[in-house]
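Missing here is one protein chain; the remaining ones are kept as they sit in the complex.
This part shows chain A:
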Amino acid sequence: VLHTTRPLHTTQQSLAPLPPLPEKGGEVRHGLIPEEFFQFLYPKTGVTGPYMLGTGLVLYLLSKEIYVVNHETAAAACILAVIIYGIKKFGADVAAFADKLNEEKVASAVAMKNEAVQTLQAAIEEEKKEQWRVEGRSFLFDARRNNIAMLLETNYRERLLLVYNEVKKRLDYQVAMQNLKRQKEQDHMIQWVEKNVIQSITPQQQKESIAKCILDLKALSRSAHAAV
């Protein structure tokens, strides 16, 4: 009995995403009969119960000719045999192949998602780094102001130095001129005095002075001989 008054799909629980579907279907025996049937009969008839039931049913159908054996029975038997052989031999491989295809699709999607996550994180890092970089702008302006101050100071000092040098040059020039003049006067006077002295040496005086020199030399040589 369906309780039509009970509201469906309205509570928080029903708005949540559905739980994932199970990976594998229900267990079956012999590819056809669900395991629950065997478990259902186990308490009453044990392990062999369902098989006895099956055999009995099949024999009943055959003996009472409820199922008539004809040409199509043989055909069905052959076809079934081939099908079962094919599935038993190649089933696992085909299943693996199909699973691999699905896996690849999922893997590529996951890879894309991971890449997107990486890109976003890198972008966030970049933005933060740029913000940090921008904080350093005061350095630039300080450096430029320093440059200007240094230029001005250099200029001022150069001007002071220039003034000093010019004044000093002029004063030094005066001093140097005076020194030069005095030097020239001295040289000239010395030369004049020498010239006059040489002129004033008469020939008589020259002979006398030469004789005196020779006497002096002889005396010196005698004293030198004696010393040796």
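Operating definition for what follows: a residue touches a chain if its C-beta (ideal position, glycine included) is under 8 Å from a C-beta of that chain, and two chains touch if they have at least 3 such contacts; residues count from 1.
To be clear about the criterion, contacts and distances are computed from a predicted model.
The chain not displayed here is annotated in its UniProt record as "ATP5H synthase", chosen from "NUBP2 factor", "Trafficking protein particle complex subunit 2-like protein", "ATP5H synthase" or "DNA replication complex GINS protein SLD5".
Between the chain not shown and the residues A:E36, A:E72, A:E153 or A:E185, the one that touches is A:E153.
The set of chain A residues touching the chain not shown comprises 17, 20, 106, 109-110, 113, 116-117, 120-121, 123-124, 127-128, 130-161, 163-165, 167-168, 170-171, 174-175, 178.
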